[in-house]
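Note that this complex is displayed minus one protein chain, with the remaining chains in position.
Naming follows writing order (A, B and C), and every chain is counted from residue 1.
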Amino acid sequence: MSNDKDDKQAADDALQLGLVQTQQAMAATGQRAIVVLEGRDAAGKDGTIKTLTEHLSVRNTRVVALPKPSDRERGQWYWQRYVSHFPAAGEIVIFNRSWYNRAGVEVVNGFSTPAEQAQFLADVPGFERMLVESGITLIKFWLDIDKDEQDRRLRARREDPLKALKISPLDAVAQDKWDAYTAARDAMLAGSHTPDAPWTCVRADHKKQARRAIIRHLLRQIGPDKVAQEVKKPDPDILFTFEPAAIGDGRLAR
Amino acid sequence: MSNDKDDKQAADDALQLGLVQTQQAMAATGQRAIVVLEGRDAAGKDGTIKTLTEHLSVRNTRVVALPKPSDRERGQWYWQRYVSHFPAAGEIVIFNRSWYNRAGVEVVNGFSTPAEQAQFLADVPGFERMLVESGITLIKFWLDIDKDEQDRRLRARREDPLKALKISPLDAVAQDKWDAYTAARDAMLAGSHTPDAPWTCVRADHKKQARRAIIRHLLRQIGPDKVAQEVKKPDPDILFTFEPAAIGDGRLAR
Amino acid sequence: MSNDKDDKQAADDALQLGLVQTQQAMAATGQRAIVVLEGRDAAGKDGTIKTLTEHLSVRNTRVVALPKPSDRERGQWYWQRYVSHFPAAGEIVIFNRSWYNRAGVEVVNGFSTPAEQAQFLADVPGFERMLVESGITLIKFWLDIDKDEQDRRLRARREDPLKALKISPLDAVAQDKWDAYTAARDAMLAGSHTPDAPWTCVRADHKKQARRAIIRHLLRQIGPDKVAQEVKKPDPDILFTFEPAAIGDGRLAR
Partner (left out) sequence: MSNDKDDKQAADDALQLGLVQTQQAMAATGQRAIVVLEGRDAAGKDGTIKTLTEHLSVRNTRVVALPKPSDRERGQWYWQRYVSHFPAAGEIVIFNRSWYNRAGVEVVNGFSTPAEQAQFLADVPGFERMLVESGITLIKFWLDIDKDEQDRRLRARREDPLKALKISPLDAVAQDKWDAYTAARDAMLAGSHTPDAPWTCVRADHKKQARRAIIRHLLRQIGPDKVAQEVKKPDPDILFTFEPAAIGDGRLAR
């Protein structure tokens, strides 16, 4: 292995160690965290979660990737099926897609009414503020990729039989409806970025860079002091707090 | 049976019929309702619920009287265990005590911290607005009794072996801490009475009157038009919408 | 009120008191009970439950009347949605209809396959033995009415608008398919009557008698010693342990 590779491995190990120490501290204090991972199809959510959970405790970490709602659930309060997976003391829950479905895939594909979608954006800041004020740490990542990269990944997915289970009927329209997804993303980020629950945007075209940046951000946010202070700030070209100006200034893929 | 008794029975039957027709309409449209019943010990919550559910469908009506939280639940988001009982399409859920525990019994007896209690009152208007805006009908009743009546009922409870299961360790302090409960009630009503989710106060010293008034109110709120329009307004001395002035003007027991 | 009425009221009160004392004892020891109520349409299950729960604790008693399964539930293990309602320490759970749907209404109306129904009857003895050996008290009542009485009740139901919510689409065929229901009942009772979990049959044509007999049986089965010993044995013409000979000997309605 080259020295360069050695160095990268050492850096990755240090980040993983930070996650381990963070979870140890959380288990000791009872701190709870919800991590939301959103992004277009093929943005790298699954892989990011595998990296995040590499060394975490299987008993204190839960990854939630909900199937489509049952007929009964469709008649319930929209938030109900998400709330039932929220963390108990000391737990980290990672949502692989989340309540933000209503502001993304549902908007673009008409799976709910415009009124429901508008209601969602009206509700989300208050809902998330409640979570945060109850002491739950809520960290929301938007994984952003550009159109060509998504195209490459979706093609690779279709050509690689090992990735067959990642293919969804919606993949087919991800490129065709690219602009609609962009508009939905912009409205979602603008409407749900709040002081209590800000969005962290991640340029995810380069997977490893993105994952390192995400871990760095997590450690700085929820790590115990000695961990948080030693982690260097993620590269601002890779990971940055959303701000309205980011819409249209080229930092988010169009 | 005297004519007077006949008349009363006929009136009660008409009210019960209204509830039946309301639930039929809800089942047809998928409308959902949450009814919250709060009040001091012995205010008549259990009996009211028996009257309300007398002729309702056992499959579309659920009465929720949660036991004390488990150790795991105590580490979860406060609202989580309530949310898991919310109604599906066409259902009525009646909470026999509810999330308002945090603003009542917990305040008076120190079962949670003042910070948690303050947070609760800060959160509840937004939370309930979300419910209401999602299309759930939320109706909150405060059953109010005066101090002597509570004393009589708690004594009767202690003397009647059939009521032994209604006795809780907190009964013993209900009279001693009367003023603390009054203060908690006032703060709770004032802090959680909103245009979206107003409190309806019910003078419950006379049980039958109170129950009739409650049904009338429900029918006018959630009954189909033809039911709602025919029900006479509850006597305002028995049932009235909370308003801040009610604190101290003698309408709520002190 | 006549002396006779006074006597009956006193007897009913004594039975209710027995239930109260039973639940007090269960709460103290952590004992758990499941009560299953089965019977044809209009056999009196709802009313029996109201009588049983008249004075029981709303927090330690749960009545479970499940709505039809969701699409997701239909793909799950048949027993799963029932198991999720089983009692915690000190609780009584009353099933208003139960897993026995598969041996009754589903058989007669073809809601499941004959193979599934046969599997159910093969499984149920082992399943219930597990429950019983885990320390849960399981008491199963079959409320039996004769054909004319069902006819009267279903007619009364159709004519009484207060009972509108009790009407189900299946009522219409209850009389026409009387014999098929009889056959299903016989196969169910014969196939699931075991030493661990016997069926108790109740002649329910006379509602009050039936309810008193049911309470007596419960008290003798799950009451604390001093309660159980004082309760007289239910009239064997009203309540009797199922035995195969009961099929065809006239004790069960044909």
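In this text, contacts are C-beta pairs under 8 Å (C-beta built on N, C-alpha and C of every residue); 3 or more make two chains touch, one makes a residue touch a chain.
Worth saying up front: this structure is predicted, and the values here are computed from it rather than measured.
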Absent-chain contact - pick from C:Ala28, C:Ala89 or C:Ala172: C:Ala89
Touch with the omitted chain, as defined above, among A:Ser57, A:Gln175 or A:Thr194: A:Ser57
Omitted-chain contact residue, chosen from C:Ala14, C:Leu131, C:Ala228 or C:Ile247: C:Leu131
Contact residue for the chain not shown (choose from A:Asn96, A:Asn109, A:Thr194 or A:Gln209): A:Asn96
On chain B, residues whose C-beta touches the chain left out of the figure: 67, 70-73
Chain C residues that touch the omitted chain in the full complex: 30, 32, 72-80, 83-84, 86-90, 119, 122-123, 126-127, 129-131, 133-134, 136
Those residues of chain A which, in the complete complex, touch the missing chain: 13, 16-17, 20-21, 23-24, 46, 49-50, 55-60, 63, 65-67, 88, 96, 161-166
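The rule is short, and it goes like this: only the chains that are shown with their structure count from here on.
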Chain occupying the middle, per Cα centroid: B
Farthest chain relative to chain C (centres taken as mean CA coordinates): A
Rotation, 0 to 180 degrees and nearest 5, that superposes chain B on copy chain C via CA atoms: 180
Approximate Å spacing (C-alpha centroids) for the pair chain A, chain C: 50
Where chain B and chain C are represented by their mean Cα positions, the distance between them in whole Å: 31
Multi-chain contact residues (two or more partners), chain A: 72-73
